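The full complex has more chains than appear here; those shown keep their coordinates.
Each chain gets a letter, A, B and C, in the order it is written, and its residues are counted from 1.
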Amino acid sequence: MGYNTRLLISCPDKKGLIAAISQFIAMHDGNILSADQYVSESSGRFFMRLEIEGAGFGLERGEFASAFAPLARRHGMDWKASYTDAPKRMAVLVSRYDHCLIDLLWRWDAGELEAEIPLIVSNHPDLASRAQVYGIPFHHLPIGENKAQQEGEMLGLLDEHEVDFVVLARYMQILTPKFVSAYPDRIVNIHHSFLPAFVGADPYKRAHDRGVKTIGATAHYVTEDLDAGPIVHQDVAHVTHRDTVDDLVRLGREVERRVLARAVRWHLEDRVLVDGNRTVVFE
Amino acid sequence: MGYNTRLLISCPDKKGLIAAISQFIAMHDGNILSADQYVSESSGRFFMRLEIEGAGFGLERGEFASAFAPLARRHGMDWKASYTDAPKRMAVLVSRYDHCLIDLLWRWDAGELEAEIPLIVSNHPDLASRAQVYGIPFHHLPIGENKAQQEGEMLGLLDEHEVDFVVLARYMQILTPKFVSAYPDRIVNIHHSFLPAFVGADPYKRAHDRGVKTIGATAHYVTEDLDAGPIVHQDVAHVTHRDTVDDLVRLGREVERRVLARAVRWHLEDRVLVDGNRTVVFE
Amino acid sequence: MGYNTRLLISCPDKKGLIAAISQFIAMHDGNILSADQYVSESSGRFFMRLEIEGAGFGLERGEFASAFAPLARRHGMDWKASYTDAPKRMAVLVSRYDHCLIDLLWRWDAGELEAEIPLIVSNHPDLASRAQVYGIPFHHLPIGENKAQQEGEMLGLLDEHEVDFVVLARYMQILTPKFVSAYPDRIVNIHHSFLPAFVGADPYKRAHDRGVKTIGATAHYVTEDLDAGPIVHQDVAHVTHRDTVDDLVRLGREVERRVLARAVRWHLEDRVLVDGNRTVVFE
């Protein structure tokens, strides 16, 4: 087999889960390349991520589900398998800021991101040339008077391109619940503050007014509540009294792109599981 | 002269301030060891900190004020001079947590903090032995039924010991406006969150519930508004899904003591000026 | 059982190891609280750390070894089990600098370190009072003319107190191979530079001369080669042109104590395994 199998599992915790799962894999001659496990105190759930080497493994992708289903049913598992030769199909949504987009595209080109990028969508035409550098189709969908219509077209495009995962790379629009529910735990947004500080608009301006000495950025899954979804990653930068709002914006760009890129990478490698409003990240 | 003179100035910005001030010092044969300057865009004010070498300077501490007053009046300066042989008199207020107190005392003993510590005050008796290690008088003032009375006694003690500066090293009581106004911009508190996130009680518990990936601590001057005073310093620590509330408390202790110690050091060395609700820190 | 069992394993990698180990634990009704695993590309070895809940586990500490031995033998495992009700016995060696010692003792007192500290040993009498605060016996063993003799006495003391683990908390002496070989991978030293930069004496002075903009500290296991043992943890602090050698020493103290404390905590919780000259740290 030319690909590895990745298995993500969550279920109510009980004794013997690791034994049962690893026994199942051993029975099929699988070599476990990496195994991560965590039991959540707050939810009582068990989370696991496994990567199984392709060479020698007895279960092809077409066979895995039916072989694993009985075990999964017995333990009440939520699970999914993915395969390293089938990278996720990722759409990037942008408005006018280019720093996150350029950074993601550069990393993708450098081989840092396991993804196909079938399209970039924007409500503004500005960044078309950025997409062109890497030969990725750019769709300009202006919002106009009817936002629902624009979102409908966007959903149509994503569907048509069989998109698995949506990245909001400073997409300056609030998505409707309809859109959000189409990609549960599969839309990552970058918010330009250290959440839960400065939820909403103009976080750098408000950070400056408050006189903070550190600014931050937060990558989170998008839910219906604005800026309240499960946090995947956060980081900060130090600032001083000399930094104007423009300086915060400049320094913030560096944090935003770094935080978003890391969250995207983790999602693409199936390293993030959702535990209520928290995330489990198997780095 | 066996001491250096430190001069802190703030006034409306205008041309020629640096020339006027440095000319004044040169006229009196002063050697400027360090000079820091900043003009605040938001308030239009000029801020300066100067350290003048003792050797050769023609103005003794008794003479400085009358010599400098005309210049200060002409430019509408708020100013104060301090002298490096007269360290500030610092009181430390604590409750039951010892980490910030131990750290401050160790640093003080190691010569990192330019201060005299005439007393430590607590509403609990628990930390008396910590004070004793360094031979510092410890006053236990329980709050009992009448908080105003306890604060009155505390103010009396601070007054009696000629205290310049008050550090709340995890003092778990909210001070009354009367107390706060007795030491304007001269009370530093350590808040165990990254303000303005998690104002108020139980920040680590709330940070855990929100699923943040970074926790922080904030040192700020105390004003009448809870946790809303000018921020002097902030820092953070990364956390993961594996960290329980107790782990956040443990990791937070390390950040708290580091952030508080740095803010205290800067205040003691006259490096912090207040610009509205922001601080200018000449590191 | 009132204690959890921790199992550390390393062996040549092969298929089925996780299944075999977890099956063994499940067979004895063990509940795996946490499991970490790693395969080293450079050495081809498999490393694992397991924590098994006491409640319900069928193997008491007296029974574990004989039950596990056949499996271990079959796979060529190096392994050891430890038990959370039997913390390691840790000796701290110091000279005159107190910052690492005070920090370790404060953390120990705060419950951050799973250890008993039967003794502190020093070649100088200065820090006796630091030990006394926490009621820990302090042994002053001056070096005098015969270093071998002093080390002999020290080894005698450690042996008498059944010490498992030795921490060099700025102990300013080079240990002989004889001493080092008595505690293989069980002596942690803090070096006050970012190794491999500034091996040997006076790293802060040399860092200042070189004009670096960041200083660091390194915690490592002690081997016969000076400052060349496996690194457990490293961290840094930023410095500027304004920082004198004394400032570097001051800022470095903060990094040193933080880095050492973390390495000690990891060792005490059996989170560190040695892979040639590298360490595997299951945080």
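One rule holds for everything that comes next: contacts are C-beta pairs under 8 Å (C-beta built on N, C-alpha and C of every residue); 3 or more make two chains touch, one makes a residue touch a chain.
The shown structure was predicted, so the numbers you read here are calculated from the model rather than taken from an experiment.
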Given 3 displayed copies, the complete homo-oligomer in this file holds a copy count of 4
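We take it that only the chains that are shown with their structure count from here on.
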Centre-most chain by CA centroid is C
Maximum distance between Cα centroids and chain A occurs for chain B
Dist(centroid_CA(chain B), centroid_CA(chain C)) in Å evaluates to 37
In whole angstrom, the CA-centroid distance of chain A from chain B equals 42
In chain B, the residues touching two or more other chains are none
Within their complex, chain A touches chain B through residues 38, 40-41, 194-198, 209-214, 216, 230-236, 238, 240-242, 244, 275, 277-281, 283
Within the complex, chain C is touched by chain B residues 98-99, 102, 106, 110, 112, 129, 133, 250, 253-254, 258
Note: in the complex, chain C contacts chain A through residues 15-20, 22-23, 25-26, 29-39, 56
